[in-house]
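For reference, the structure is listed below as structure tokens.
With one protein chain removed, the remaining protein chains of the complex are shown where they sit.
Chains here go by letter, A and B, matching the order in which they are written, and residues are numbered from 1 within each.
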Amino acid sequence: MDIPYTVTARPDTGLYNGKLGIWLFLASEVMLFGALFSSYLLLRVGAEVWPRGETILNIPMAFLNTVILISSSVTMVLAWASLKMNQFQKARWCLIGTFLLASGFLVVKFFEYSEKFAHGLAPKTNTFLAIYFTLTGLHGLHVVGGMVVMAFLFGPGAKMWRVAPERYTNRVEITGLYWHFVDLVWIFLFPVLYLL
Amino acid sequence: MIQRLLGLPIVASEHGPQLDFYTALVHLLMLALFLGWGAYFVFALHRFSAKRHPRADYYGTKSKFGKQSEIVVGIIEVLFLVGFAFPAWAIRVNAFPPESEATVVRVIGEQFAWNVHYPGADGKFGRTDIKLVDANNPLGLDRRDPDAKDDITTINQLSLPIDKPVIVHLSSKDVIHSFGLPYFRVKQDAIPGMTIPVWFKPTMLTPEGESWEIACSQLCGLGHYRMRGFITIMTPDKFAGWLKEQAAAQ
Partner (left out) sequence: MQPIPIIGAYLSAANAPGGVMLPEFYNQLGAMHGTIMVFMGVVPLAVGGFGNFVMPLQIGAPDMAFPRINMASYWAYFVGGVVMLASFFLPGGAANSGWTSYVPLAVTATVGQTWWLLGMVLLITSSLLGSLNFIVTIFQLRAPGLTFMRLPIFVWLQLVTAYLLLLAFPPLEAAAVLQLMDRVAGTSFFLPSGLVVSGQILGNSGGGNPLLWQHLFWFLAHPEVYVLILPAMGIVAEVLANNIRKPLWGYKPVVYSAIFLGFMSFVVWAHHMFLTGMGTTMSAFFQTTTMIISIPSVVILTSLFLSLWGASIRFTTPMLFALAFLPMFGIGGLTGLPLGLAPTDIHLHDTYYVIGHFHYVVAPGTLFALFAGIYYWFPKATGRYMNELLGKIHFWGSFVCINIVFFPMFIQGLAGMNRRLYDGGIQYAHAQTAAKWNMPMGHAAFALWAFQLFFIFNFFWSIKKGRRSPSNAWDATTLEWAAAPSPPPHGNFPEPPVVYREAYEYSVPGHPRDFTPQNEPETKRDK
């Protein structure tokens, strides 16, 4: 007996296995970042002084990164849409685009971090910077994770297109869902850390 | 009576007997439930063993007993909550007596001792500063502060007069400790970075030659097991004498 519903949706749940899996995974991610955001709130409310993000952090850079991530979400959707329309080459270009945008995000982040360290600002300087580095660091790890998956789908994983195109399309869709979540987390992080 | 059966220790505070009464009441409920269901259980195991009852009855019991017993348990729990738990807790954490009518002390936990700080004759606590902390001055009390001149500090010895409310301002220097007074039904975590007040009213004198204890009730490191302080309840006269003695020794 093979495992059913790996590719097609089960009629009564309307989902294939991987899609349900990724939604559940994202639910747990919501709890993870939710806990960290709550910690941020509690620490901030309890603090005597709390620096405004804009006085320490570089807003233009973060804004640039927001644009980069949103664009990468668009290219990710395009990759999936192209596969749905059977345009494999186009999808590959979109995957590369997403990957490059993600790398761009990390490069900008790298400059931001080194600027902080150059000024002697480290996680241990104060609680604001501590939560800033923890949250953005964890988010950065999620970006890296996404990039690894994209690299796989572009490289060795792409062989699946020839044998099981539908399954490959599903994989790209799932990666896309994850990627939108990573994007969404950043869209929360940006105002919370930089603007408020 | 049932308090005795439960093996609760001596009770030496005003609010203690009430808490004990409710502890006993909750245990009575528990006992009733346990014995009730237990009797049923034993009976059912006996009556419906395969030997005595070879063919099971597909439908089982039709009685409403299950639902009724669940509702009764629910109602009793509500009664406990509103009849006792909410008001008793409100008294513990809100109904503080005015400081002027109470003995006010600070108790600061550290690994592994209880520092007790009395305000002295002026009734005012002196300033403390962690930079002044050393072996001889575990509280970091600034003796140059006028309010601190007459302050009294002791280690692991909390003496209190009887029949007068006590307010303890509780904190810690390092890790979390817990200020547990088993004979007074008082327990409160001492948390660094926070000062938490607790109050109670001692109603029994510590018998001569006995020592009542402050038991640290939160794991605080290797010496947690020996973080034992003493609490002594005295007549007001004796307490005044004790304070004088301590003041002289500072």
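Going forward, contacts are C-beta pairs under 8 Å (C-beta built on N, C-alpha and C of every residue); 3 or more make two chains touch, one makes a residue touch a chain.
The structure presented is a predicted model; accordingly, all values stated were derived computationally and were not measured.
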For chain A, residues in touch with the removed chain: 1-5, 10, 13, 15-17, 20-21, 24-25, 27-29, 31-36, 39, 42-43, 46-48, 122-127, 130-131, 133-134, 138
Footprint left on chain B by the chain that the document does not show: 6-10, 19, 22-23, 26-27, 29-30, 33-34, 37-38, 40-41, 44-45, 48-50, 53-61, 65-66, 69-70, 73-74, 77-78, 80-81, 84-86, 88-90, 92-94, 110-111, 130-131, 133-135, 140, 173-176, 178, 180, 182-183, 185-189, 191-194, 196, 210-213, 215-226, 228
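Heads up, the rule we're going with is that only the chains that are shown with their structure count from here on.
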Whole-Å gap separating chain A and chain B, where each centre is the average of the chain's CA atoms: 49
